[in-house]
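Have a look at the structure below, then the notes.
As you look at this complex, bear in mind that one protein chain is not there, while each of the others sits in place.
Letters A, B and C mark the chains in the order given here, with residues in each chain numbered from 1 onward.
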Amino acid sequence: MYQFLYDLIGNEIIAGLLVAIVPLTIILVFALFGIWLERKVSAHMQDRLGPMRTGWHGWLQTVADLMKMLQKEDIIATDADKTLYNIAPVLVFTGSFAAYAVIPFSSKLLGSEVEIGIFYVLAISSLVVAGILMAGWSANNKYSLLGAMRAAAQIISYEIPTALIVLSMVMLTGTLSLDKISQMQTSSFWNWNIFGGAIFGLSKFLLIPFMFVGALILFISTLAEVNRIPFDIPEAESELVAGYFTEYCGMKWGMFMLAEYGNMFAVSAIIVILFFGGYQSPIGYFGNSVGVQWLVPFEQGFWFIAKGLTLVFVQMWLRWTLPRLRVDQLMTVCWKYLIPYAFLNLIIIGIISLL
Amino acid sequence: MPLKTETMVLNMGPQHPSTHGVLRLELEIEGELILSVKPHIGYLHRCFEKHAEAMTYPQVIPYTDRLDYLAAMGNNFGYVIAVEKLLGIQIPERVEYIRVIMAELQRIASHLVAIATNGADIGALTPFLYLFRDREYILSLFEMTCGARMLYNYMWIGGLSHDIHPDFVRKTKEFINHFRPTIVELNNLLTFNKIFIERTANVGILPLDTAINFGASGPVLRGSGLSFDVRREDPYSIYNRFDFEIPTGKGLVGAVGDCWDRYYVRVLEMEQSLCIIEQAIDNIPEGDVKSAIPKRIKPPKGTVYARVENPRGELGYFIISDGNINPFRVKVRAPSFVNLEVMGELCKGHLVADVIAILGSLDIVLGEIDR
Amino acid sequence: MKQYFKNTFDGIFTVLIGMKVTFKHLFTPAVTIQYPDVKVKLPERVRNRLYVNMDDCIGCDQCSRACPVSCIEIETVKSIPGEDLGITSNGKKKALWVTKFDIDIAKCCYCQLCVFPCPTECIYMTDVYEFAEYERSNFLYKFATLTDEEAVQKKINYEKFQTEKAAAAAKSKPETPAQTENKSE
Partner (left out) sequence: MKNPEEIFELLKSEFGNTILGLEKETPTEPIITVDPMQINKVGLFLRNNNTLKFDSLMVLSGVDDANGTKIKDEDGTEMISGGTLSVYYHLHSTNLKHKITLKVSTPRETPQVESVYNVWRTSDWHEREAFDMFGIIFLNHPDLRRILMPYDWEAGYPLRKDYKNPEFYKGMKVPY
């Protein structure tokens, strides 16, 4: 994608910018769609209808919200720490937007095919913690301070199980680059990593249960990184009013929302790539069978977004069923349950891959 | 020399999403650990007792509705029994049956709100919507009989303001058949959910002797294991004709008397109320509900203390009359006022998130605390 | 150790049960209605806004005495014997001009205590519940049918009639004791 544009324009800065525009639009479009989806899913799960007024089934609702947020007055608390207060939302949004640089949406559209894809994603996503701490501290409000402290503890401690599961997958597939991992899981869904990857024989069947356990642990720990129920303690509505972004309003608050939904899709994209075969279609490509070669990347894009959305739906589904954990229980779940299971999983996958 | 840390005073102030009304909790916290809780009340004080001294006896009833605005039928019931005891008049059977049915329906509606807000405070938003949908059935039953949804002024001294609607009996039976499976669904979704149990078991344990010493009553006392219910201890109206058990906290999940027990006692009580309604709905005797309403109510000089089992606990009315048409003094013993005193004891050593869970399990309503 | 695995198993199992319940509700039809377009049909005993049917009202002041928040103010003027004030629906002869009948619906607590004592059932509660106003003064509903000057007019001819009656009584009295005369002028 970048190479193609670079040959076209010649100047790498403009080409780089153009390449960066594509994931940005994807995030914005997904955020608008995600917020609407969340309101409709939560509504129908609770026997109500959700937004119905703006357009058919309220699909323009999020656009209306965006307009409202844009023209809202931007109030800054008088004794808030101005500079930190303004940087925080930008930092949080860039943290989640930067992760999209390496996510391969399809074989053609894959941003920078840098070799250390997954390692880069882990590093960038911890930038969000700094943003949240800044937001909490600079708002000079006791509730946001409590929320920020909780967020720091939660996101940092949940990076360890994520790193362990990613480690076990990298050990299995041998590469760090997300694009290569997706390419290894070609042709049918039976070759997806969740079913033991594209190898044959006994070890494939032995791997399947541990792959399921690994996917579950990754799903839970990334849920905690994105602050979604049952781990949404930093912005617990019923205890801390709105946690670290209590004092924000207008577009700054909008940035936090955008970052949360952007993170949600980025995290489910990572899980899809690692376990559910990235942009590979489960049942072969319609384009190949019909011989229309240029259709394949679009199909890949479609499959990738479809899988991403199902995982986002599961995250929303969890949000509207489960209550919220307490801060110390959150730590016990991470340190006493997820990390030991992730270690065990890592060791067993290592042994099986030696067979 | 340990690091010098000072405690932070956090105001869970009058405007807070989960203080169930205008209550200010002054938390002294160290990090997340709570050292002391000081409740400040009085934000919703509407001088009920001063008003009552200026009104005639029947005019006080709309004011009693506004005490515990989630269980207005129970408040009317208490006040009306107190004045009838003072007057010493005989109530027709039909009125007694209808009053018991209305009080039990109101208990279910009030417990639905208590359970819904307790769940919502801990984060589960979906049960909140399901339970409010069921509560809507009960409110439409009330609206059908007396025209109002929450503040009824339905029970008068000596009778009722309206007779029940012709198809009230059929609709109540419909409600009972609809409501039983939803309790099972609630148990699947929330009561036995591991995260909910984790958040409420062994949190805010109220030992039995402090509960009695603090005068707690209702689900808060029964959650600590004592099966004390005014309908069984000091039977008023015709409650001695119905057989129903008194659910108490048994510590199925954590210690006896923790938040989960108080929550689960309310769920079981709803089922018991359904049984009472079923026993009462079929044999409502015929009769006129307004026959025993005296034209001029002038009770003799004297004092009376009558108490009623409200969904939040034992609601008592202490009325002193000096012989003319206005009561001389009306003192309300509000259950939430007494249950809230336990808050200071319960929250020591817990986390900020537990204060919300404990407050939700105490199920207080600021209307009757501040009067 | 056993408790450890029981916790993990419990955690996963109860979460799945909860998810099954909410998934089932994804397909049950919604119970809410779109309010301004679809309105709930209220039962007939509903008590929302007060209405007074003035031609039945005999100005007996029962309702304003029964009201706990005293939001009903009534002023009446006695009628002169010659005047005819019409008959209420149930055939009772009216004897008082109701010059002022105000209900401050902002203070009303909708308890319906005023509806029961009314002898001619002219005050009752309708099912109108959308009567928001921009100013609080618009909540003072004036039900009196007499315009202001008519009300003043009625007061004047009542006082006039009063003085004539007093004078007539003073004239008829002198045939009996004589000395009362100077007192009555």
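We take it that a residue touches a chain if its C-beta (ideal position, glycine included) is under 8 Å from a C-beta of that chain, and two chains touch if they have at least 3 such contacts.
The structure presented is a predicted model; accordingly, all values stated were derived computationally and were not measured.
Contacts of the undrawn chain with the visible chains, over the full complex, involve B. Looking at B:K85, B:R149, B:K171 or B:R241, the residue that reaches the missing chain in the full complex is B:K85.
Listed residues B:P14, B:G215, B:G251 or B:G287: the one in touch with the omitted chain is B:G215.
The chain omitted from view is touched by exactly one of B:D68, B:D121 or B:D370, namely B:D370. The omitted chain makes contact with subunit B at the following residues, 41-42, 45, 47, 49-50, 85-86, 88, 210, 212-215, 226, 228, 233-234, 300-305, 307, 314, 316, 318, 320, 329, 331, 333, 337-338, 341, 370-371.
Heads up, the rule we're going with is that only the chains that are shown with their structure count from here on.
If you average the Cα atoms of subunit A and of subunit C, the two centres end up 60 Å apart. Residues of subunit A found to touch two or more other chains are 45-48, 320-322.
Chain contacts: subunit C has residues 7, 15, 18, 21-22, 25, 31 touching two or more partner chains. The residues of subunit C lying in touch with subunit A in their complex are 4, 7-8, 15, 18-19, 21-23, 25-32, 34.
Subunit B meets subunit A in the complex at residues 8, 10, 16-18, 32, 119-126, 129-130, 133, 189-190, 193, 195-196, 198-199, 351-354, 356.
In the complex of the two chains, the subunit A residues touching subunit B come out as 42, 45-48, 142-143, 146, 229-230, 232-233, 236-241, 320-329.
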